[in-house]
Structures are given as structure tokens and as C-alpha cells.
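The other protein chains are all here in position, but one chain of the complex has been omitted.
Right, chain A next:
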Amino acid sequence: MPALWIQNARVIDPASKRDSLGDLFIANGKIAASLSAADKKRAKKIDAKGLIACPGLVDIHVHFREPGQMHKETIETGSRAAAAGGFTSVVCMPNTAPVADSAGTIQLIKDSITRTSCIRVYPTGCITVGMKGQTLAPIGSLKRAGVVAITDDGDCVQSNELMRRAVEYAKMFDLPIMDHCQDHSMTVGAVMNEGIMSTRLGLKGWPHAAEDIIVSRNVILATYTGAHIHMQHISSKNSVEILRRAKARGVSVTAEATPHHIALTDETLATYDTNFKMNPPLRTEDDRIAIIEGLRDGTLDCLATDHAPHTDYEKDKEFDFAPNGILGLETALAVSLDVLVRQSKFKLPYVIDLFTRKAAKIVNLPAGNLAEGAAADICLFDPEEKWTYDAKAGFSKSSNSPWHGKTLTGRVKTTFVEGRIVFENGKIK
């Protein structure tokens, strides 16, 4: 493979605190400090004037629906959507069919990743058998099979005792636990945030207290066991506050926020559009602002999309009957740039950090930096390009996105994995 020479980019690598106009050199799929004169002559040159070159983005929360629900997404289509969004490493959730609660299923997923994925995809395993919350899954064997974390995402472990044992047991393998924080007894039949909007619309509400209680539980368990617990897609102001205080005390907890929770509120549900139905639900403006502030002061560690594909016919239903979840990979960067950089005045390198180094660190992925010798996973994007997102023309198998037809600013131009171009100018290579 010839060397690669990305020229005239604004290179932003938060891990090495680099933010400068200049060049990036890639030899043998790795970041190089420079190239020999001979290599420079032969290198494929890419003029990146006006573009940002940053580490390939990292998403620690996606649903690729394989095995079992491949009509919604496959590892192949999901990885393409990821590449189109500038992502080079993603962590996929275990709520497949069957769920990923055995080494055999993990092997099946890994085989498909090897065969079909154009980016790096890392599997997670379940905390409990069948994600039923009753008995521990074979966590050690899952780790040996290659999972990077365990989670019952979507089916929060309700038993405090079982969660405590899971945390203790996983700590032995240095395996992070990720938790979708939801007290099920408080959210039976709930389809949106409980509040003024659910009252108006006559829809069953999901009170943020149901999230806050489990976040508190997890803070207590992390304190008690000394183990690390990662809180998925935080949606409430109170949860942010609980995490802020826990972190100030040095408790080993981390948390993520999604682009949709920082961009949208439950007001968007006024027309019962199921492309705004997700779990945890969109909340109020107060919550939205609190999550942004949580990202600003480091209470929330990273951004993650919770990319959750569903087919049109599954979403095309009465609001109560439609499944939760929206696409996220192809719009995450543009939406976050809009909300965090343009509206909330975050520094661009800080936002990139949330999508790269900080995300990778939570589950110890070898990703998220452009240090010499690191794999040349790179995202090249134009922060100013305006484009209209057509979810139907996207790379995901599904098109359930609240941003369908919306004009976004900031567009991924090229995505490299190990120095190979996997996505360029709207096409998968």
C-alpha cells in the first residue's frame, strides 16, 4: 500500500493536544511522523484545505441488529453508516436475537464483523442470561470471546443484589459494565417523557425519576465495590447532578449523552411523529441544557449515538405501538457541531475529544488518537458544508431519523481505517 499524505488540513488530535494546520503522514496503515523523500514522491496526496482531520470517531453505543433482525440493519450496513458518519470504531449492543449472552453468539458476531464490516466493530455481551435480569451471564467466557464491555442495554438490571454481584464479578476481568438506567416499575407502558407534553398529548409518561433512581443506585454500587460503571444515554438534569457529585468524590463512574438528547426536547412530539420516539425519551429544555453543561464540565464523558434502526413499517404505527429508537451515525457529528460548537460555544477540539479519545477510554478501545504509530483511523470533515440529510438515501438499512430532510452543517468527506479509504465523497469504497 502506498503511503498517504494528507495535506493542508486543520489537524485536531485532542489526545496529543494538537490543533494546527499541517499535514498527516500515513505509512503501512499507521500514523507516521514524516515520510522519506522517496515515499513522499510516491505517496497518494490528498488536499484537505479547509477540512478538519481528526481521529476516526468512536461510538460506544450502537445497535447493528445482527444476528436476528437483519431486516433493520446488518453489521455490513451498520458499519457503512458508521463510516459515512466518520466513525471508525463502534461498540455494538448485545440485544440481538438471540441476545449475545454466550461465547458462541459472540463468535458468530465476530465472524460477521471480519467478513462484512468496513470499520472496527466491537461486540458487548449481556450482564444476565437472556437479558432477563435473573442470573448472571458467563461474563468471564464472554470476555475471553472478545467482548469489550457487558450490558443489558434496554433491559436495565432491576435487582440491586444481582447488579452488585455483576459489578463485582466483572471487575475481576477489568470489564466495564454499561447500564441503561431505568426503574421498570415506574415506566410501565410509558412512551415519552412525563411532564407537560405527555399531559397534553395523553401519552403515558416516563418520569426522569426512574432514571435518577438507577443512576443513584449505580453510584452507590460503584462506591461500594470500587468497580467502574458506565451510565448510558443520560437524559435527565437530576442524573447529571447526581453524577457530578459522585465524580467530585472520586467514584468510578462514567456516562454518555446522545446527540438527540442535546438537540431535541419532548416538544417535538406534538405531532406524534414516531421518529422522535426513543428510550430514554426526549425530555425538557431544562434537561437538555443540563446535559450540555454536563458535557461541558466533564460530568458526562462522551457522546454516543444509540443508533437504533427500525424499518419504516415498524415505525409507521400508532405512537404507542411503534418501537423506540432512531438512527444516529450519519448525523451525529453535524448535529453535535451545531448544538455544541455553534449554539453552546464549545471549542471544536473539545467536541472531537468527546467523540474520540474520551469515548475510546471508557471501554479501553485502541482508538481515538493520531499519535505516531497509532492505526491510521482518520475522519476528514468540512465543518462548514451545508447538506440536506436524506435518511432514505443513507447507508443504514433503515431510515428512522428525526433529521430526515433537515439541513445540517458539517459533513464528513473521507473516512480512513488503517490508512485505507473506506468512505469518500458520499460513497463507500
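What to note about this one:
Note that in this section a residue touches a chain if its C-beta (ideal position, glycine included) is under 8 Å from a C-beta of that chain, and two chains touch if they have at least 3 such contacts; residues count from 1.
Just so it is clear, contacts and distances are computed from a predicted model.
Of the names listed as "Aspartate carbamoyltransferase", "GMC family oxidoreductase", "Nitrite reductase large subunit NirB" or "Peptidoglycan D,D-transpeptidase MrdA", the one that matches the UniProt record for the absent chain is "Aspartate carbamoyltransferase". Looking at A:D47, A:E267, A:D297 or A:D320, the residue that reaches the missing chain in the full complex is A:D320. Mapped onto chain A, the interface with the missing chain covers residues 188, 195-196, 198-204, 271-272, 313, 316-321.
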